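Read the structure below first, then the notes.
A single protein chain has been omitted from the complex, and every remaining protein chain is retained in its original position.
Up next, subunit A:
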């Protein structure tokens, strides 16, 4: 796996919409005629703009244009409420299948040394059972100096299984830690 580091030399100032982004969930993005002076987002950046079509991190600074008359974060108007309710009703009525809410995770499980019994290690991993957790395929991968690690797939139901809890409270504590030194997530995808 690559680490895909991005070298950001500029000093980004957080987009200030954060609060709104996270809280005014139902209000953001309703453009239907809410008006109030918005100052827009200012993201300070010391980057020398690179010419590119997709390098978009240097956000526009103070040059607010057409969206300055839209208050994304204001109160919900009656119209919006109505529209939102209609949508909710529609969504309910929809017979469309709900999202599975499952993720596929590839985990690296590392032993203590080159003499750790990898069969026992794998047994210790697979013996961990919880609702919404399904262990999948696995293989031993060479690390170096005779050390091997176990790479194992799991399918989890998002609402039922926390990967962090699985690692911190099951894999890296007794009795599994007799074989396991540490675990790292290699890939984490929606199913």
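The rule is short, and it goes like this: a residue touches a chain if its C-beta (ideal position, glycine included) is under 8 Å from a C-beta of that chain, and two chains touch if they have at least 3 such contacts; residues count from 1.
Convention: contacts and distances are computed from a predicted model.
Undergrad: Considering the UniProt annotation of the chain absent from this complex, which name among "Elongation factor 1-alpha", "Mitochondrial import inner membrane translocase subunit", "Small ubiquitin-related modifier" or "Cytoplasmic tRNA 2-thiolation protein 1" applies?
TA: "Elongation factor 1-alpha"
Undergrad: Just the residue numbers, please: which parts of subunit A touch the chain that's not shown?
TA: 1-23, 25-26, 28-31, 38-44, 50, 52-60, 66-67, 70, 72-73, 83-84, 87, 90-91, 96, 99-106, 110, 112-115, 134-139, 141-147, 151, 153-156, 158, 162-165, 181-182, 184-191
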